[in-house]
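What follows is a single structure, written as C-alpha cells, with notes after it.
Missing here is one protein chain; the remaining ones are kept as they sit in the complex.
Labels A, B and C are assigned to the chains in the order they are written; within every chain, residues are numbered from 1.
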Amino acid sequence: MAVLGLFLVLAVFAPFIAPYDPIFQDAAARLHAPSPAHPLGTDNFGRDILSRVIWGARIDLQIAVIGVVFPFIIGTTLGTIAGFFGGIVDVIFMRVVDVVLAFPFLVLMLSIIAILGPGLGSFYIAMALVGWVSYARLVRAQILVLKNSDYAVAAISLGFSRSRVMFRHLLPNAAAGSLVFVMSDAVLVLLNGAAISYLGLGVQPPLAEWGVMVADGQSFISTAWWITLFPGLSIVLLAFGFSLLGDALADLMGVHE
Amino acid sequence: MHRYRFVLYRPLQFLPVLLGISIITFVLVRLIPGDPARVLLGSRATPAAIANIRAQYGLDEPLWVQYFYFIGNLGQGEMGKSILYKIDVLRLIATRLEPTLALVLSSVAQSILIAVPLAALAARHRTRLPDHAVRIVSTLGIGFPPFWLALMLIILFSVRLGIFPVSGYGGSLTDKLYHLALPSLTVALSLSAVLTRSLRAAMVQALESDVATAARARGMPESIVFWRHVLPNSLVPTVNLLAVNIGWLIGGTVVVESVFALPGLGQLLVRAIFSRDYMVVQGVAMVFACATVLVNFLADIITVALDPRVKL
Amino acid sequence: AGVLTIGRREDSTTFDPIKTAQNIDFWVFSNVYDVLVRVDKSASKLEPGLAESWTVSEDGLTYTLKLREAKFSDGSPLTAGDAAFSLLRIRDDEGSLWSDSYKVIDTAVASDDRTLVIKLKTPSAPFLSTLAMPGASIISQKGMETLGPDTYAESPVASGAFTVKEWRRGDRVILEKNPNFWEADRVKLDGVEWISVPDDNTRMLNVQAGQLDAAIFVPFSRVAELKKDSNLVVHMDPSTREDHLLINHEKGALAKKEVRQALDMAIDKQAIVDTVTFGLGEVANSFIPKGALYHYAENLQRPFDPEKAKQMLADAGASDLALNYVVRAGDEIVEQTAVLLQQQLAKAGITVNIQKVDPSQEWDMLVAGDYDVGVNYWTNDILDPDQKTTFVVGHDTNMNYMTRYKNDKVKDLVTAARIEMDPAKREAMYIDIQKMAKDDVHWIDLYYSPYINVSRSNIENFDQNPLGRFFLEDTVKN
C-alpha cells in the first residue's frame, strides 16, 4: 500500500520532485553512471534516469489503471447481462468470449497498433477489447449462481425491476471477486505494455515510460546497467504494490483469488 | 445426465468460434494500412511491380472474394501461400510449430513443478516466514519483464557459468531439451508465480475447510490430509487459470522466442504481421486459436474429472 | 577447415534469386550462386565471374560474354544456355521482383555452350553492373525445370562456393562447401551456418560465449565494449549505407528551397554521429555514398547554425514551422535519430511531432505523401550509381523516392549519364547532379556508416564489400 502511495505521489508531483526535465538531453552527460548529480545515472542521450523514472510513474500508473478500468466496466456489465438472461443470449455471449479468448492477443494488439499507430490509445483499446473477457467470465459464473440465490429471488418477489436486481443486488456481490482480480490484472497490463515496447511499439518518444526505458536500455545492458535496472525495478515494485493491495482487498472482502 | 456428454457436443461449438476468429483475423489484417507487395519489393518498388505482385496473390480482388478463396482453401486443408516465404503456409507452420509447442509444454511442466511445492509450503505455514517469502518471490516473479529476466538468465547461466547454451534450438531430443532449459525457465518463473498465488489461496481455504478438519478428526496425519483432501480440492481453479495462461502463452511466446532465438510460431507471426504476409497471419492465428480452444477443452475435461460436482 | 557459424537477425526467405529484394537473402546466396560479372572486394571495379571475358559493341547494344568451364553443384556443366535462361527469367518471370531493371535486355542467346550474346534495346552504361547483382545469379535451367520453382527455392542447384545442405526455416541455413565450384581451391571452410538470432544482445552474447564464430549487425553501442574483448575482432567494413532525412516537397513551406536549406542547417549531423553511431559513422554530404563510384567528396556541407536557420525560416515566412515526423517503429537507430532531431530542430524554432508507425505502414505513408519528414536509409545493390540516382533524383515512377522533388535539369542529366559510356564524362555528370541535388536539398544527407561485424579472433578474412557481399570463399577458421 505504501508502495502504491509512493508511486501516486511521484506521479502527481512529478514536476516538483524530478530534478531534471525528463526529456532534456545533455550531450555532455551521456551514459553517466549513478552519481550525486544523477542519482540513477543518465541514458544515451544524457537524460536523467531518476527524472524519467519519476515521470514514468505518471504514465505507468495511468496504463495500469486505465488498462483495467475499461475492461472491468465492460466485462462486469456484459457478464451480468449474459448470466442473468441466460438462454440464447448466454450461448452467444459465451461463444463470443471463446472467440476473444482464442484470438491471438498479439495479432489483435499489433493490428490495432498498426491501424491506429503506436501509443497509449491503441494500447488501451486493445486491452479493453481483450481484457473484458476475464471479468465477464468471472462475473457471469457468479451471476449464474447468485441469480438463483434466495436474495435475488427475494428481490424479484418484492416486485423489483430486472435491471435493479441485476445491477443493484447481483452485480455488487458478483463483482467482489473480480475486484481482487483487477489488481493482478493491472500487473499483467503493465507487463503487456513492456512486451509491446520490446517489439518497438511502445509509447511515442520522447515520453518516459518504464517499459520503453527498459526496452531501449537493452543495448546498454552490459555497459550501462542502470538504464534498464531502475525502470525495471519500478515495474516490479509497482506490481508488488498492486499484488499487496489485491491481497488486502481479498482479506477485506473475504474472497480469495 | 452424463457428466462427460460435453465431450461429444462441445467440438461442434468449436466451428463457429474458429469461423469467427478467421473472419476477424481476415478483416483485421487487411484493415491495417500497408501492403505486402511493397514490403516484398522494398524501397526499389515501382507501381507496376506492386500491381503485378498483388495480382499474383489475388490481393486485387474484393475482400469477400478473397475470404471465400481462403475458406475454400481451408476446406481442402490448405491455407494458401506465404507472400514472403513463397511456400505453403501449412508447411511453413509445420516447420515452426515444434519449438513453440515444446517451449509451452516444458514451461508449463516446469511451472507446475515449481508452483505446487511452493504453494504447499506457503499454505502450510500460512502467515509465517515461508509464506511471506513465497508470496514476495512470486510477486517479484510476476513483475519482471520477461525479456529482461531472460537476458539476466543468459548472462548468469550461459556466459558466466557456461551451463546452458546462450540461445537456439537443438537437433536431437536431448539437445532440444537442453536448449529449452533457460527459455522455459524464463516463462516458468512468471507463470509459476501466478499459479503459486492462486494455488496458495485455494490451499489455505482447503486447509481450513471442514473437509480438512473432518479428516484430522479421523486421525489422519497431516500428509494424508494434504495430499488426499486439500490438494484435490484446491486444484480446479488453478487448472482453469493455467488453461487461460496457456492460451496466452501460445500466442505470446514471441518475446522469449526472439531473445532465445527459438524458431517458433511467435516470431513467425510477428514477422508476418510486420510484412503483411496475410496468409501466414491467418494461418498462425488459426493454429493458435485451435490450440487455445483445445487447451480449454482439455481443462474442462480435467475439471470434470477432478470435481464430480461439475456439470458442463 | 571447419564450419563457420554466423549469427544474424533474421532467417532467409527464399533461394530463388529473382523473388527477393532483401539483403538477408542476397547476403547468403551470393555465396551459393555465382554471377557472370563480380564486384571486387573494395567495390571499385567489376571483375570476371562466370564470364571470363566480355566485349561490348561500338553502339553499346551488344554484349558478348565468354563463359568459363564451370559446373553446377549437381555436377552438370554450366552453359551459356543456363545464363541466357537466367537473364530472361529475371526479365520475364511473373514472380520476378526485378523485371524493370532488366527490361533493357532485348535478347539473350547462347551462340554456343560458352558464348552468351545479349542485345540491349538502348545503350546502358550500368548494364554490366546489373549483371553483378545477386538477383541475376545464374541458375540451372535443367534443375529449375525438373525441380520446379518451389523446390528449387529451397534447395537450389547453383554454382557458387557453397551449396545448401539443409535449411531449418526460421532457425538456420546450413551450407557446405561445393566441390564443383570452379574456384573450389580457394574455399577453406567446410561449410557455413547462417543462424538467426533476432535479439541483438543474445547475438553478441553468443559470440562472446564462443557459441558462434561471428555475428553481423553489431549495434553501434556495443562496439567499444566488444573491442575490449581480446577474443574478438570487430570488423568495420565500409558500406554504401547512407541515412538521410526525407522531405516531402509538396508540404506547405517545405516546397521552398530556402526552408529546406534552413532545415539542413538546423541539424547537427555530428551530434547524430556521436550519439546514435557512437562516433562510428561519418557525416554525409552527398546522396552518392562515400566509397561508391563517383562519390563527390567536395560536395557542399552546410554548417550547423540554428540561429541562421531560424533567420532563414523567418525570411521565408515559415517561422512557426511544425513538422510531422514519421518514425519507423522498432528501428532503434531511426528512433534515436528522431529523438535527437526533435530537440535540435526545436532550437531553430521548429516543432516536430513524432509519429511512430509500423514499418510497412511507413511505406504507405511515404508513398501517399502523408508525411513531412522522415528518416530512411539506402544501401546500393549494384556498383553503378545509376540505380540510386534514378530512384532518388531521376524523376522515376516513385516520385523521387517519395520526396516529390522536381528539377528537370537534374532529370535530364540523369538520363544522359545513364547512356554515357565514357567514364570520365560520366563522373563529371554525376558530380553536377550531386551539386544540384545538394543545392535543392532534395533530402538531407545525415551520415554514412560502416557494416559492423564481430568474429572470434580465430576467424580470418571475414570480409564484406561495400555492396554487402561476404567473401566467405576466403574466410579461414583456425
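Just a few scattered comments:
Simple rule for what comes next: contacts are C-beta pairs under 8 Å (C-beta built on N, C-alpha and C of every residue); 3 or more make two chains touch, one makes a residue touch a chain.
Please note the rule applied: contacts and distances are computed from a predicted model.
UniProt records the chain missing from this view under the protein name "Peptide/nickel transport system ATP-binding protein", selected from "Peptide/nickel transport system ATP-binding protein", "phosphoenolpyruvate--glycerone phosphotransferase", "Phosphoribosylformylglycinamidine synthase subunit PurQ" or "Cytochrome c oxidase subunit 1".
Partners of the chain left out, restricted to shown chains and counted across the full complex, are A, B.
Chain A meets the missing chain through residues 85-87, 90, 144-145, 148-151, 153-160, 162, 164, 168-169, 172-173. Hidden from this view is one chain, which touches chain B at 1-2, 4-5, 8, 209-211, 213-221, 224, 228-229, 232-233, 306-309, 311.
The rule is short, and it goes like this: only the chains that are shown with their structure count from here on.
Farthest from chain C, judged by the mean position of CA atoms in each chain, is A. Centre to centre, using the average C-alpha position, chain A and chain C are separated by 43 Å.
Taking the mean of the C-alpha atoms as each chain's centre, chain B and chain C sit 39 Å apart. In whole angstrom, the spacing between the mean C-alpha positions of chain A and chain B is 20.
Looking at chain C, one finds that residues 201, 330, 358, 361 touch two or more other chains. In chain A, the positions touching at least two other chains are 110, 114, 199, 218, 221-222.
The residues of chain A lying in touch with chain B in their complex are 95-96, 98-99, 101-108, 110-111, 114-115, 134, 184, 187-188, 191, 194-195, 198-199, 211, 214-215, 218, 221-222, 228, 232, 235-240, 243-244, 247, 250, 256-257.
Interface residues of chain A facing chain C in the complex, by the touch rule stated above, are 23, 25, 27, 30, 44-45, 110, 113-114, 117-119, 199-201, 204-206, 216, 218-223. Against chain A, in their complex, chain C makes its touches with residues 200-201, 219, 221-222, 224-225, 271, 274-275, 327, 329-332, 335-336, 338-340, 342-343, 354-358, 361.
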